[in-house]
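What you see is the complex with one protein chain gone and the rest in place.
By letter and in written order, the chains are A, B and C; residue numbering begins at 1 in each of them.
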Amino acid sequence: MNAWGNRLKLSIFGESHGPAIGIVIDGLPAGEAIDAAETAREMARRAPGGNDLSTARNEPDEVVILSGILRDKTTGAPVCGVIYNRDARSRDYDTILRPGHADWTALLKFGGYADLRGGGHFSGRLTAPLVFAGSIAKQILSRRGVEICARITAIGGVSDEPAREEYGSASEFRAALAADFPASAEIAEAMKAEIRAAKERGDSVGGVVEAAVFGLRGGIGEPFFGSMESAAASLLFSIPAVKGVEFGRGFRLASMRGSEANDAIRLENGRIVSRTNNSGGILGGITNGMPIVARAAFKPTASIALPQESVDAASKQETTLRILGRHDPCVAPRAVPAVEASLALCALDGLLVSGDGLLK
Amino acid sequence: MNAWGNRLKLSIFGESHGPAIGIVIDGLPAGEAIDAAETAREMARRAPGGNDLSTARNEPDEVVILSGILRDKTTGAPVCGVIYNRDARSRDYDTILRPGHADWTALLKFGGYADLRGGGHFSGRLTAPLVFAGSIAKQILSRRGVEICARITAIGGVSDEPAREEYGSASEFRAALAADFPASAEIAEAMKAEIRAAKERGDSVGGVVEAAVFGLRGGIGEPFFGSMESAAASLLFSIPAVKGVEFGRGFRLASMRGSEANDAIRLENGRIVSRTNNSGGILGGITNGMPIVARAAFKPTASIALPQESVDAASKQETTLRILGRHDPCVAPRAVPAVEASLALCALDGLLVSGDGLLK
Amino acid sequence: MNAWGNRLKLSIFGESHGPAIGIVIDGLPAGEAIDAAETAREMARRAPGGNDLSTARNEPDEVVILSGILRDKTTGAPVCGVIYNRDARSRDYDTILRPGHADWTALLKFGGYADLRGGGHFSGRLTAPLVFAGSIAKQILSRRGVEICARITAIGGVSDEPAREEYGSASEFRAALAADFPASAEIAEAMKAEIRAAKERGDSVGGVVEAAVFGLRGGIGEPFFGSMESAAASLLFSIPAVKGVEFGRGFRLASMRGSEANDAIRLENGRIVSRTNNSGGILGGITNGMPIVARAAFKPTASIALPQESVDAASKQETTLRILGRHDPCVAPRAVPAVEASLALCALDGLLVSGDGLLK
Partner (left out) sequence: MNAWGNRLKLSIFGESHGPAIGIVIDGLPAGEAIDAAETAREMARRAPGGNDLSTARNEPDEVVILSGILRDKTTGAPVCGVIYNRDARSRDYDTILRPGHADWTALLKFGGYADLRGGGHFSGRLTAPLVFAGSIAKQILSRRGVEICARITAIGGVSDEPAREEYGSASEFRAALAADFPASAEIAEAMKAEIRAAKERGDSVGGVVEAAVFGLRGGIGEPFFGSMESAAASLLFSIPAVKGVEFGRGFRLASMRGSEANDAIRLENGRIVSRTNNSGGILGGITNGMPIVARAAFKPTASIALPQESVDAASKQETTLRILGRHDPCVAPRAVPAVEASLALCALDGLLVSGDGLLK
């Protein structure tokens, strides 16, 4: 179902070239200050335009609050935020299936009734409402000492994995990033070059986004079905183009020995901590108070200018497809706030389930 | 919450050294034949013992059906299957936190009231009820031409990734496996050697399990929050020790170009298919009728004989921990049916949501 | 949570004097024709104004579709319908608690942050999105031979209960209603007089609304927690002012003997039917194919002109409250389509859960 959450409930809606996209967020505590300027800054991080790395589609992604916020404070009733589509060029949808897109599966599921103009409900544009919801969660969490930040760790063949550093705080994490690109300063230029190279070829590249949650107390999450990893992964895999999710050392743990992988436990000023953080802050599905570290793998943008083999769904003929128009050569940079949003919503939901009495 | 599913609802319960573990499966169609012998075979795949690669704990893992099945057919009411614990050695639980275990986080969440004997509710033993539920789902799916199979693709440093072959059918998939180990015949012995080596060192190793669903029709799954990847990942990340999940080429897609990653679409006997299957049978969160391919990374078993740094939670003192007792040096082999179960339950839930009228 | 449904998911939002109210409906089958004119007619049944029995607030309650419908057909993606508030007089909210209103409880729950202007999220105005959702469900159901209709069976002291007739069809049900008031033609004038009398006194009256679902096949609903009565009641009790819900003979069954209450079963043209319908079409939580009959009791409108004892929440002083402004003297007439909507949504959700393959 198009809903997510335990104590929070998210309902997302909208199509890329329809009247609007938006989200309903139910279960927020009342009386939480929401700074519209801060939300706008967050939306701007995801919005296209402004450089040669992203689509030329010009959408300001301004969120209109329809409910749940009064005089800049949550009322406790569901918050609905809407982004009206403006720069939607509604030429008719083509019947040639775009490889790597949901055209084919939407046809199978919705029998041809889906609105697929611009990707429709499957568009990466749907991450805008998610980023809006994440911005609200982040503001609520930030007042309680919980910070979420993310960066790109790989673009195509350029990678700074395995990460050597283990960040101790959000400010340390952010300080290591380049000024104009959400990746380590040392490697940002190489990543940008990789994106530009793909763009010039009429091609695209994939990437990996890593996020960390700092300051979340231990004891959040549930054993088994409600594990923190399950909750976070179900949200991360909602983001279009994500095909892999891992926590802590993730897939690298498969090639490690227990004596390397187990994080030694010790005391630090009387508090139980671990020496390393291979488990990414989660043991048995529950947070241990160390930073949560998650990574999401994004496949390359499916819309590329290069010719592709495909099938015309209307005529049932094989054909060659050439996609025109404005597309990001790599989704990872604009996905960074969506990954942060996912972890923020997960952390807030977990805190609320754990009865942290945020209301008080 | 300890529940999973949309049309199916799974509720799992039990602790490793308590009276029993079990699961309630609600939403199964009525009139489905369930072969107890087939279920027992499935349970035996997960059960320990029988060789030098797993723990010496001897649990037959016999499932007792408490409800929902009459004369070997589902009644339509919830099925509760219970496995009574027999070989549980209930010496008191130690207060030294075991690195990599949920001891620490259970303490944070449950304030010391958790039953952690043998891992308690966090034990890998909880995959037994999951395998039972999966066995029921597999029997229902099999009659409709849907088959699920899994294999190990990596153990420690031994890996046959990247997989070169793209299996066309379940029988082809199974034919490539070694007779006594769920991995490619060519590499099975090397994997077993890797496990034995870890065991001899008093250490453990991680691994990767890959599963495929064959024969599931397209159009299953939901856009965004209810994506097939979200549903499957939330179940896979429930399995203890899973720290990464990917679909199709997964994390490798991050380093690919769009022109490589996009699966070319073509016609095969009038049916739309893709030439490659990098997307793992899922586009836009919805199945396209190609095999679903998923991979789960398992960390090394946390319980190792080697001495480890830790903290005694009772005395709040740093100490050295030596874990005695019976533990699998690698969880991957016994996890194979749990990974299959996860995908089977996911496929069945998706079919039921899609209104396939299984009842008729 | 502010969500309802199993296969359908409803998320409602909005405050009476905020920018808008609306609803997200997820899980609708794709390709269903939705007639905007029909929806507008349904909205008009609930809208205020037009006669001396309702508030003078003038809201056309025009629904703007933000998503999920393209060229008058559902796309399969979530439908979001929004009603922008126009005639909202946003004078500041008074701190004197209005007896019978949610002012007091909103203060307790939301600590004074709730937007209570015009009743806020607790306003009867929130039934407008519900009626919109119901209109969609009714159009989908109608094409499958399922019709829902409702009437008022009691207003204050005027009642035509116990209902003598057992309607056989929707057309028969509707034919018995007065032209300008949704009650039996014989008693409509007396009911209107009762409402006018209350209004003249500066008072209000309660009422009972009865709804029937015709043409829904048997076998819909779940045993125990998911009973059809549970699902319908949870939706009916969401409607502001509903304080009682019953099915079939309802509370009157408590004073009956089994030999009277049991509906004798017989054959009618080879089909199993019951002679009477005391069970209201539901046995063991599951429909039997007879008309579903439900009744909802509405308390009198809480906002009355007569002076009332209350407390000023700001000054913590007892005081006398006089409510000015525009209020319905009886909510029952405008609630009729909301009750129909509840049963329609319940029927559609039940059909979808039962795998009726509406998609095909």
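By definition in this document, contacts are C-beta pairs under 8 Å (C-beta built on N, C-alpha and C of every residue); 3 or more make two chains touch, one makes a residue touch a chain.
All values derive from a computational prediction rather than experimental measurement.
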item: Touch criterion as defined above, residue of C:L66, C:A154 or C:L177 at the omitted chain; value: C:A154
item: Which residue of B:I21, B:I195 or B:A332 touches the chain not shown here; value: B:I21
item: Residue numbers in subunit A that touch the chain omitted from display; value: 6-7, 29, 77, 223, 352-360
item: Hidden partner chain, residues of subunit B it touches; value: 1-3, 7, 9, 11-15, 18-22, 24, 26-27, 30-31, 64-68, 70, 73-80, 82, 106, 109-115, 120-121, 359
item: In subunit C, positions touching the absent partner; value: 1-4, 6, 10, 12, 97, 99-102, 104-106, 108-109, 121-122, 126, 154-157, 159, 198, 201, 203-208, 217-227, 229-231, 233-235, 237-238, 240, 242-251, 253-267, 270, 272, 274-275, 278-280, 282-289, 297-304, 306, 308-311, 313, 316-318, 354
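Basically, only the chains that are shown with their structure count from here on.
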item: Rounded Å distance, subunit A centre to subunit B centre (Cα mean); value: 26
item: Euclidean distance of C-alpha centroids - subunit A vs subunit C, Å; value: 38
item: Multi-partner residues of subunit B (each touching 2 or more other chains); value: 6, 223, 354
